[in-house]
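Complex shown without one protein chain; remaining protein chains in place.
Order of writing sets the chain letters: A, B and C. Residues in each chain are counted from 1.
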Amino acid sequence: MADVLKDLTATSPCAGLLPVTIGGLTLSEAVQLPMTLMAPFKGQEAALSHALEAAHGMSFPAPNRATGKAGARAVWFGRAQALLIGPVPDPALAAHAALTDLSDGWAVVRLEGERAEDVLARLVPVDVRIRVFKRGHTARTELKHMMASVTRVGTKSFQIMVFRSFAATLVHDLKTAMEGLAARG
Amino acid sequence: MGISGRFSGWRVLKEGLTGNKGWTPHWRDPEPKREYDVVIVGGGGHGLATAYYLAREHGLRNIAVLEKGYLGGGNVGRNTTIVRANYYLPGNSEFYSHSLRLWEGLEQDLNYNAMMSQRGILNVFHNDGQRDATIRRANAIINQGDDAEILYRDQLRQMVPFLNYDNNRFPIMGALLQRRAGTARHDAVAWGYARGADQFGVDLIQNCEVTGIDVAGGRVVGVQTARGPIKAKKVALAAAGRSGQVAALAGLTLPIESHVLQAFVTEGLKPVIDHVITFAEGHLYISQSDKGGLVFGSYLDFYSSYAARGNLAMQEHTMEAIAAMVPAVTKARLLRSWGGIMDMTPDGSPIIDHTPIAGLYLNAGWCYGGFKATPASGHCFAHLIATDRPHAAATGFKLDRFRTGRGLMDEEGTGAQHNLH
Amino acid sequence: MRISGKGLISGGRRVNFSFNGVSYMGQEGDTLASALLANGVHLVGRSFKYHRPRGILTAGSEEPNALVSVGKGAAQDPNIRATQQEVFEGLVARSQNCWPSVGHDVMALNDLAAPFLGAGFYYKTFMWPAPLWEKLYEPVIRRAAGLGALSGSANTEPYEKAFAFCDLLVIGSGPAGLMAALTAGRAGADVILAEDDSRMGGRLLAEMEEIDDKPAHVWVAEVLAELAGLDNVRLMTRTAVTGAFDQGTYSALERVSHHLPPSQSLKTAHRPRECFWRIAARATVLAAGAIERPVAFRNNDRPGIMTAGAVRAYLNRWGVAPGERITLFANNDDAHRTARDLVAAGVHIAAVIDSRHDAPDGRDFSVIKGAVVCNTSGRKRLETITLRNVSGEEKIQTDCLAMSGGWNPSVHLTCHMNARPVWNRDIAAFVPRAGAVPGMVVAGAANGSLSTHAALAEGAGAAVAALGQLGITAEAPALPRACDAPYRISPLWAVPGKGRAWLDFQNDVTVKDVAQAAQENFRSVEHMKRYTTQGMATDQGKNSNVAALAVLADATGRSIAETGVTTFRPPFVPTTIAAMGAGAAGQGFKPQRYLTSHRTSLKRGAANTEVGLWYRASYFAKEGETTWRQSCDREVMMVRNAVGVCDVSTLGKIDIKGPDAAKLLDLIYTNLFSTLKIGRVRYGLMLREDGFVMDDGTTARLGQDHYVMTTTTAAAGQVMAHLEYLSQVARPDLDVRFTSVTDQWAQFAVAGPKARALIDALVAEEINGETYPFMACGAITVGGVAGRLFRISFSGEHAYEIAVPARYGEALFDLLVTRAEAEGGGAYGMEALNVLRIEKGFITHAEINGTVTAFDLGMQGMISKKKSCWGKVLSERDGLMDEDRMRLVGLKPKGAAQELSAGAHLFEPDMTVERVNDLGYVTSVGFSPTLGHMIGLAMLSAGPDRLGDTVRLVDHTRGVDTLCEVVDPVFFDPEGGRVRG
């Protein structure tokens, strides 16, 4: 049985690394919110979407899309799965999907600024220009050899995620791209 | 001496003084005869070497080599020219050891300078696990009777100071050095064997694609070609890159997938790399040709292909590996990239064996390793064709080892997925 | 010589630069080549083999002669084309491949020995005596070969890579490219216009002609202004498209700062030198223009001999006359423009020579028809040419010869996907094969249409056609009025005669070399290329290949079409390794993965080591410990006697849920997991489909339909992909979902006799042998945080693994280690972990090296007989069940030296040390402080049958040759009392 123990302190994935501002662009760590992977069981896709709508006011996202809004989003996260960011999932969802807590599994950063698209163009092999990748669009893709999730959350801002342990490399790579872009003038 | 006469420094001088008018063809371009004792399918390095040794070692003369394009146009003309004997599994060890010894006498034997350069090969390792695996390999090489040394970081640094020792994602811990390994001028190897075989009377027939293999009563009797039917007592397949296609002409399905492996060369530069250097991380290998170009490669492109051209992602990986490991050469400019078609087997090791069809012999599945194998492959394949018994140095290259699980030679331990070797 | 007021850069800022140590003045907008010519400098470099003095041949990236080194020290950049390098204030450039100077080069002696150094000479000599090749011949050849030199220092300049996407990629900004971009831009398509040059316009910048009654360059400027105003058009200058790849993927190299002085401020310190672009284009218009070809005649390689189009470019774009008495030698009408423009600019013309008897007359100059240039003189600068016609030979004083053998369309990119170009008799050149690259339409000179009018028309048409493939409707703009003069050519490849006539200037391949190759039966074009090195120089034959194969065709009595071509392969222009490998220098080769305990560990003296992508602590050095062994021994004893803490979060963790979770686990593991009780953990073994062991690890059942699998660190990715394969390909019927939770949980092993007390003191729940027996698991709360506890052990001690969400990892690790230290324990690293597991005979990937079976590991009992599993069938192949296979054993030293060595091989004591007697090898060794001697694991032929035998262990590389005893692989506590206690 535990002796008197004070609560464990939490450390964020990018602690000590962010924020940074370079050439009009800002890279910051997102506020840590609950994140739950929802993977619908066979034939449960529609039922899950309904339950999600009922509980959290958003539908299960189609591939490459995010639903909801800041603070309560469902981001498509790959084949047959989406990441619920914000709400603690209603237990009723568990009847339709495997729910897995990933609140600590991913580093989440936000890149914001006039040339955010150009920064990402140096790192991901996906067209993220606003003419094709609009607010609410998301992609599972590669970011300099890392598995990543990129979501447009505003006309000039993106949410970028990699596995938590890669946080330092993610920040380094984004910073390098930001610096190179700024130095070109 | 055949049509091209003997080469020597004196002859170069003499011809130079008389306007170089006396040079003659290195080999003939004969019309195919109607029948041969042995027909070799494939005029690459292995096919030409096979013909040469069949003639020289076994006294056969009535031999044809059928080539669908030009001699030496396959992988012997599109590799990174590395020669080594640093395998560690039984079956491979003795074979590549045999090959290296043949390399060492090759130029005098052929009277052809293939620029065999025993400049030494360094296999760099980066961590304890790789070190112990490398030492296992080094010991196997020495037990086989070949040379191997382990150099640790400081010794290696003295020999090749320009590697990235101080700021490397995967620090360099040491290397296996085989001094007798090195490089050779790839095209010249094919030409040397071709000229040698021609001098023994072997018919080298270019632009002669084999379109059928004739089998009667379970025995091979000849081939159909773009230049008509040719009868043969024995047919030997040495068509790396196209092994599956050629074997299919005889109704055989092989344990082979064809994959593309890229190679690269930069613009010419003054000498900077004196050895062949390979890296366990990134699978990079790099050397510098006598002409000054850096020659290098890394992984397969990993997908089945007969296109003989490569993918950008793998090109980038290869350049990234150089940027990481050899940052002193990254101002060099890539001049040309190309691809070879690799016969990939389930264990990464080759096949020199009979087939279920009498008189039909198979030499295939060389994966990455075909160039360094050229002399021994020809030598051992010739032995098998002539005597119907495997050469002592090539008893392990059995076609049925995948079915039986006996004598698998998976040097990289990556298992039966063809593209992972 | 600069002509005042002439050219498109006149009035530009003056810039100082130096070449071979001499200071010169150039003008903004100059290339190094134009600036040198303006200063009367013609001798720029030396050829590859004969070290012949060479000048400037061309005005583009295809330049074979004028290659220089730019920059100093580590920034030295070799093989820069003077024709492409823009001058800037402070530019420093030098000639290469010469010593002591470009004017006096000792190696020029080679030129005298040329009769003995012809095609293929080295294959015929240098063979005696054999050892001299490496010792003498090869070093001499290597030093003589090569062009520029690398600095020898690491390249630390910044480079970058980027991706781009577009509907239409237009390659080249001459008349065809501009019209294509304009057409597509107006149609609203997403367009990239890429131009190798620093300035858009292509040949329109080099010609005195009018478009829509305006000077061509004015029309160019107007079009560019419109394009620049379109949001949907991106203009990329200094960007060479280097390769065409599958499904519309193109590579391109942007020279971001070659034209700028080296960075001297913090603001520009990160400015990339180059950027390597990967462009995904839905369609492409190739408008890369054409390259003029020289004519082969005796001594056609002297400084001052240039292509006619280059002379025109220097005159019209840069306002430079490359000579004071210029001669033109041509076989086509187009080249006559050079004479016309020179005359108009007031430059003296020495002669205009045309090989055609029916050549047109010039308006302002006379044409010597039916004549050829058959020789030249002037070692470092052209002095005379010899004219030959029916009436004999005549020497003409001249300091510059403009030559033209016609134009070769730039078909290179159309060949990158293996298509061969087609011979076009009308223009005596190869043109692209239709459909050579899917999605690509070729226009203008690149397509063999050599008038400005045709280029404009085809450019517009190509854009309409290319966009049409995409379902985008575009309209061709009104076609501007432009010159439509016929090209008219009569082939002239080589002027017959004695002496050496150059084809490949840089590689010193002459007409004689090609003829000799044919004579020696190197008649295939590929054989000729490889035998003579024709086309293998830095221009990859752009200047010379067509003439060379025409000469080969002539020598072999075949047509050019029959003779065929060699293959153009990527890259179109040589591409810096640093650019293609950008981001990988230094630590950037692969991502770095850090544990939550990373910072805390470093504070506690951890020495880190790379484990795959992860960094893990090897050992924790305490004060007074000077070697890793001291730390390791202490840490091992600490675990055996007190309690140790180790971060094991790198192990792969996969959360598996669903009605068929148990079925999936029974499929993937050799043993049963459907029978595992909730709250319990089981060790499992999984096989590849070929029957060899893939991985091992423990899997816990947290609920009826919920498991958590652990994998080894090394195989985490492989196992995840395997699970996906099984559930999506082999068994899509199974209703099971899984996800990696490796990064979600920080997990720490707490091992040792005091582990239970430590854990019990920390977690809210009561932890004892009854609540948590060996192989139990469950939910716990620690420090207010919900976590998981697993009673498992990789050390053989009473041990737990405690997991918390990763944000608490740092705090928990710190707490665990602090508590452990208070009990005489502490943190332990990989080295101690390794010794502890060897003492127990537990395997890692040193043993599971991809070539071992469960049988080899003595684990055949783990293959359930009650069910089948993935890989079982092939694991039972006869050859994999041989008693003689190398199988796992333990080794104890027996000799005086008491040594063992990983990687050593094993032999019978009385047998010789050679391969044929090889019995096996040592996989892992360590010093066991517990037992007081070294211990090892080995794979030994028939190993389990040899327990108690003595074998000889030999490691040549470490000088170890000793005897050891074959023992059971479990060295310590074989009954397992400690782990259960």
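The rule is short, and it goes like this: contacts are C-beta pairs under 8 Å (C-beta built on N, C-alpha and C of every residue); 3 or more make two chains touch, one makes a residue touch a chain.
FYI, contacts and distances are computed from a predicted model.
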### Task
Mind telling me which option in "Peptide/nickel transport system ATP-binding protein", "Branched-chain amino acid ABC transporter permease", "Sarcosine oxidase subunit delta" or "Multicomponent Na+:H+ antiporter subunit G" is what UniProt lists for the chain we can't see?
"Sarcosine oxidase subunit delta"
## Note on the structure
Chains in view that the hidden chain touches are A, B, C
### Query
Of C:468, C:499 or C:732, which sits in contact with the chain we cannot see?
C:732
## Note on the structure
Sole touch to the unshown chain from C:663, C:845, C:933 or C:958: residue C:663
### Task
For the chain that's not shown, point to the residue among C:133, C:159, C:219 or C:245 touching it.
C:245
### Message
Which parts of chain C face the unshown chain closely enough to count as touching?
### Response
163, 245-249, 278, 280, 417, 438, 663, 666-667, 689-690, 721, 724-725, 728-733, 867-870, 872-874, 876-877
### Task
Spell out, residue by residue, where the missing chain touches chain B.
242, 244-245, 253-258, 302-307, 311-313, 346, 402-403, 416-419
### Query
Please identify, in ascending order, the residues of chain A that touch the omitted chain?
63-64, 78-79, 125-126, 139-142, 147
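Simple rule for what comes next: only the chains that are shown with their structure count from here on.
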### Query
How many Å are there between the centre of chain B and the centre of chain C, using C-alpha atoms for each centre?
23
### Summary
Cα centroid separation, chain A vs chain C, in Å, comes to 31
### Message
Distance between chain A and chain B based on Cα centroids, please, to the nearest Å.
### Response
49
## Note on the structure
Going by residue number, chain B touches two or more other chains at none
### Task
Please list all residues of chain C that touch 2 or more other chains.
161, 278, 583, 590, 592
### Query
Mind pulling up the chain C residues that touch chain A in the complex?
158, 160-165, 190, 256, 263, 267-272, 278, 280, 583, 590-596, 614, 655, 657-659, 728, 735, 737-745, 760-766, 781-785, 804-812, 815
### Query
Across the complex, what residues on chain A touch chain C?
1-3, 5-13, 32, 37, 39, 41-42, 79-81, 97-98, 100-106, 121-122, 124-127, 129, 131-132, 144-146, 163-169, 173, 176-177, 179-180, 182-184
### Task
Spell out the part of chain B that touches chain C in their complex, as residue ranges.
4, 7-9, 11-13, 16-17, 19-20, 23-29, 69-73, 77, 90, 93-94, 104, 107-108, 111-119, 126-129, 131-140, 142-145, 148-150, 162, 164, 167-171, 182, 185, 187-188, 191-192, 206, 266-272, 281-282, 288, 290-292, 307-309, 311-312, 315-316, 318-325, 327-338, 346, 401, 403-408, 410, 412-416
